[in-house]
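Omission of a single protein chain aside, the complex is shown with its protein chains in their original locations.
Order as written gives the chain letters A, B and C; numbering starts at 1 within each chain.
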Amino acid sequence: MPSKSPASFKVVNTLDAKHRKLTRKDVQAAAKRLKNWGRWGKDDELGTLNFVSAADIVAAAKLVRKGKVFSLALDFDAKGPQGGKSKYPALGRFNPVHVMLRTGTDAYSGVLDHRKIRGADDLVIMPLQCGTQWDGLGHIFYEDFMWNGYDCRTVTTAGAQKAGIEKTKDRMVGRGVLLDIPALLGKKWLPDGLAITNEMLDAAEAHQKVKVKRGDYLIVRTGHVEAKLAAKTWDGYSGGDAPGLAFESLDWLHKRQVAAVVTDTWGVEVRPNETEDTNQPWHWIAIPIMGLSVGEIFYLADLAKDCKRDGRYEFLFVAPALPITGAVGSPVNPLAIK
Amino acid sequence: MPSKSPASFKVVNTLDAKHRKLTRKDVQAAAKRLKNWGRWGKDDELGTLNFVSAADIVAAAKLVRKGKVFSLALDFDAKGPQGGKSKYPALGRFNPVHVMLRTGTDAYSGVLDHRKIRGADDLVIMPLQCGTQWDGLGHIFYEDFMWNGYDCRTVTTAGAQKAGIEKTKDRMVGRGVLLDIPALLGKKWLPDGLAITNEMLDAAEAHQKVKVKRGDYLIVRTGHVEAKLAAKTWDGYSGGDAPGLAFESLDWLHKRQVAAVVTDTWGVEVRPNETEDTNQPWHWIAIPIMGLSVGEIFYLADLAKDCKRDGRYEFLFVAPALPITGAVGSPVNPLAIK
Amino acid sequence: MPSKSPASFKVVNTLDAKHRKLTRKDVQAAAKRLKNWGRWGKDDELGTLNFVSAADIVAAAKLVRKGKVFSLALDFDAKGPQGGKSKYPALGRFNPVHVMLRTGTDAYSGVLDHRKIRGADDLVIMPLQCGTQWDGLGHIFYEDFMWNGYDCRTVTTAGAQKAGIEKTKDRMVGRGVLLDIPALLGKKWLPDGLAITNEMLDAAEAHQKVKVKRGDYLIVRTGHVEAKLAAKTWDGYSGGDAPGLAFESLDWLHKRQVAAVVTDTWGVEVRPNETEDTNQPWHWIAIPIMGLSVGEIFYLADLAKDCKRDGRYEFLFVAPALPITGAVGSPVNPLAIK
Partner (left out) sequence: MPSKSPASFKVVNTLDAKHRKLTRKDVQAAAKRLKNWGRWGKDDELGTLNFVSAADIVAAAKLVRKGKVFSLALDFDAKGPQGGKSKYPALGRFNPVHVMLRTGTDAYSGVLDHRKIRGADDLVIMPLQCGTQWDGLGHIFYEDFMWNGYDCRTVTTAGAQKAGIEKTKDRMVGRGVLLDIPALLGKKWLPDGLAITNEMLDAAEAHQKVKVKRGDYLIVRTGHVEAKLAAKTWDGYSGGDAPGLAFESLDWLHKRQVAAVVTDTWGVEVRPNETEDTNQPWHWIAIPIMGLSVGEIFYLADLAKDCKRDGRYEFLFVAPALPITGAVGSPVNPLAIK
């Protein structure tokens, strides 16, 4: 595909009400069209992570050529993305609370010496989706169902009895591909409400000379985290308006058979959503219907710069979730290794 | 080195008091002999992780040949290794408490529908060293000092102001080498109190035809986790008697310039310790004096079997800590990729 | 009623299977017979606490004659009643985790001085029913209903939308009456499985020369906490076999119109229960059907001794729940003031 001038893309910005015309029927049709239930057997708990083959992993490892490692995590602390102002209702998530169980000041004060060792120890209290994180397959339900058609009642206060995040513990390794949409559009970062269309995804591939394929971990940069860091406030980030994938991208992802999709936004999809009668319609389909693992709040600035510099937008991607039994999400320190 | 019969190793078992003759003077001498303070500059916060070069990472990636991924983590849940009976004083660690903030039963009950999305969310409360974990460089002090000679008072109730675990966020990648000591000695797992001597480390290398070198992540299997899993109880595990590295191994590790050391025990070093006048003397030196990153409570059974099967004890090792700002440890889902 | 020799009571001990003959039908009949739904209006969220009148409070205050205060709470700490061994499935409760946010060792180390004040601060993580506690009216459901016939779906992961413990914040004051059953039966404490029958309750009143009446906070001593403290282990306490109220006591309590019932056991009612087809059948009726506030794990030893000494088994009882919005229980430091 010949590269295209930024100005020539059809702009869809959902801040404008005319771009919020998606209906419940569209969502239902997508559910029918994109459903992967049973595709990997009736007992499957991994969904699209099944697309990654051993050969893909071997090939991905070969992309490590300069020995450079990029952490795609924000640090987990009180300065994290929760707690900012929002016009949307809160979800009860908060920044990690890190507390010490023993300290160097204890050591200095001599109060540990009866143990014959001076050490510090600590503890964290954290919503599993408070920062850079994976959505597990138990995170979103479609009507009374979760991934693979399991009854949503398998996710109780005792956790997810099916498809808990621990099931992915030896997955989350493969080829990562970064599609840098602001770079495509000649912007520092995308404005809130901008929907990333399939046309743009195609164009980004062409622009970057990379092709997303079966089993890839697709990482879509919007620049949203960077915009908030530059503004020195997370106001409006968590749950707020944001650039993000258009609903139609579900078909694109389905066709490409990606293993997972990751962005630097709070919720992957464009906000305001393309509809007012469902909240996060893309999620309704991606997670329970397609079985797609979704990564959010990734920090992509350094990786994007490096990719631009060396022209290589593919790398070994290793992003192991913490195997917390029955969890529907997990904080993660994802690595891109080039 | 010609391979040696298991029977010919000098057995050091600290359950026998005569093998607990290490003195405070020995520890002080080791501190002097093995001190790496200033080696990587007066502002260093990474210690021996500095041994890993970009070339090492590229070389390690080339070890990925069959696309097989091993998670070396135990699942994080109420069945974890904390809370077992112990004859030693408790440290206040407990198994992770995983609680749900929204559930599939909420969804089923219709109480989420006002949000126009049905989802589950969760939260964890966990001591950072309650399961498979990294010790950070702020975890242990030597007298009034931490790694690199920083004042131990830099680790306050506000966390570690120096060398917090988040500083390692783009490290913890390189060549992993497994030394399987029970395999060397013809045992399923090692008995409590058995000290792994330098002679055994050398012999394991010879036996496995692998050589530990600068920048490696050395993983020493004792079989201790497996013994407890087989016994279906963690009694005696956390803080209890265990096989583990002899104090003299510090010199071996120093000479080999490993990046980190990992075991499947609670505390790496042999317990009872080789002395009664210090607690965990190996830790006194390894962490604050050498700046060694230490991994504990790793699950090594499957990896060990595979290594035995294919005769390859080296692999790409990726074990990113959660970058919790100021933390002195971190739960981790470490991956060995072959 | 003339006092009766201990030997003359009919002994019901549910460790013997023949005393576990209660049926689901009995429970259903009790639900019908004892239902207080609507008794205090369709919007009531307080249940039997409504029995306490202002005059009762004035009268109760007059019982304060020697200015002696008894705390009926166990201390909240790691030595609390959770975590003991049990043959019954665990409920996920654990002892309080108390952590420090700033310390005197910080102060001593000088690291707080930039604040121009030296102070300590702390935090607790605790299941609300891990120690001495009130059961709120949202704690137990009868079929799909909670107290007053509210739909059980009003208790979601967002808490109890109806009858949260905070609704009791200016209640929990009135006349307390202690019935000391071991004293009646000439025992130090009651054996596991012993059911406290209505005959025994009547006899205890006669023996102690006190009459339980409308609006009273009835405190029934079994000695179970003391037995465990004497044994220096909580094994078998939380969720284990215990002495406790017989199912028939529901009628007695209903007739007497008590405001609340409190015991020194984990779960008020006798265990094993008088049936195997429901778990805690007394709770099925007491809380959702009658709207009875229930106190558990109270420490009664000192109060009981004092009552025996001065022959007065009535006192001012003040046991304010922490008004945690939407909570279904609350830790409490209940006071008996004589």
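Just so we're on the same page, a residue touches a chain if its C-beta (ideal position, glycine included) is under 8 Å from a C-beta of that chain, and two chains touch if they have at least 3 such contacts.
None of the values given here were measured: they were computed from a predicted structure.
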For the chain not depicted, the shown chains it touches: A, B, C
Only one of C:46, C:128 or C:204 touches the unshown chain, namely C:128
Out of C:21, C:39 or C:65, which is the one that touches the chain we can't see? C:65
Per the touch definition above, residue among C:83, C:272 or C:329 touching the missing chain: C:329
Note that chain A touches the chain not displayed via residues 78, 83, 90, 92, 94, 97, 100-103, 106, 109-111, 125, 153, 156-158
Where chain C meets the chain that is not shown, the residues are 53-58, 61-62, 64-71, 73-77, 79, 89, 91-93, 96, 98-105, 107-108, 115-129, 138-144, 146, 151-160, 166, 169-171, 173, 277-280, 283-284, 316, 318, 320-329, 331-335, 337
In the full complex, which residues of chain B touch the absent chain? 92, 97, 99-101, 103-106, 108-109, 111, 123, 125, 157-158
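As a convention for this text, only the chains that are shown with their structure count from here on.
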Provide the C-alpha centroid distance between chain A and chain C, rounded to the nearest whole angstrom. 47
For chain C, write out the residues touching at least two other chains, lowest number first. 92, 97, 100-101, 103, 106, 109, 111, 125, 157-158
